[in-house]
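A single protein chain has been removed from this complex, and every other one stays in its place.
After this line comes chain A, so read on.
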């Protein structure tokens, strides 16, 4: 039910879909009857902020700059500085070239605003109610497996891998 497939161009979210794609509709649209009361939305603000925080940070700027600088080198094959600069980069990036690196940035952004924050939300619940969390894990193993790269990556292997690559 929560499977979301991304391709290069369009992401189609089937049925109930990923929560963040429709969160503001469930919370801010739909019928309201004045005389009804509303359950507490405490915690929702945190979820909302987590969801889109990736855009426009200095971190993003620096990644763009990195891409640009590599693009420049790629176009100017004769530059004598190429070997020097590539020597300092992770081998996978150097091999893949700028285009691949650019795509991977897009991928990271998607992870962070989609799958990644799903997991963040789970973390919220875990902190509050560990007992229920066990059942939740048992129920939703697929989502957990697919969200390997997350903002809170400590649980997955991605951070460890990244460190190793940098050292290499």
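Just so it is clear, a residue touches a chain if its C-beta (ideal position, glycine included) is under 8 Å from a C-beta of that chain, and two chains touch if they have at least 3 such contacts; residues count from 1.
The rule is simple: contacts and distances are computed from a predicted model.
Asks: One chain is missing here; what is its name in UniProt, given the choices "GvpL/GvpF family gas vesicle protein", "Cytochrome c-type biogenesis protein", "Bifunctional protein PyrR" or "Alpha-amylase"?
Replies: Going by its UniProt entry, the chain not pictured is "GvpL/GvpF family gas vesicle protein".
Asks: Touching residues of chain A against the unshown chain: what are they?
Replies: Where chain A meets the chain not shown: residues 1-2, 8-13, 15-19, 21-44, 47-49, 51-56, 58, 60-69, 71-72, 98-99, 102-103, 105-106, 109-110, 113, 118, 121-122, 125, 132, 135-136.
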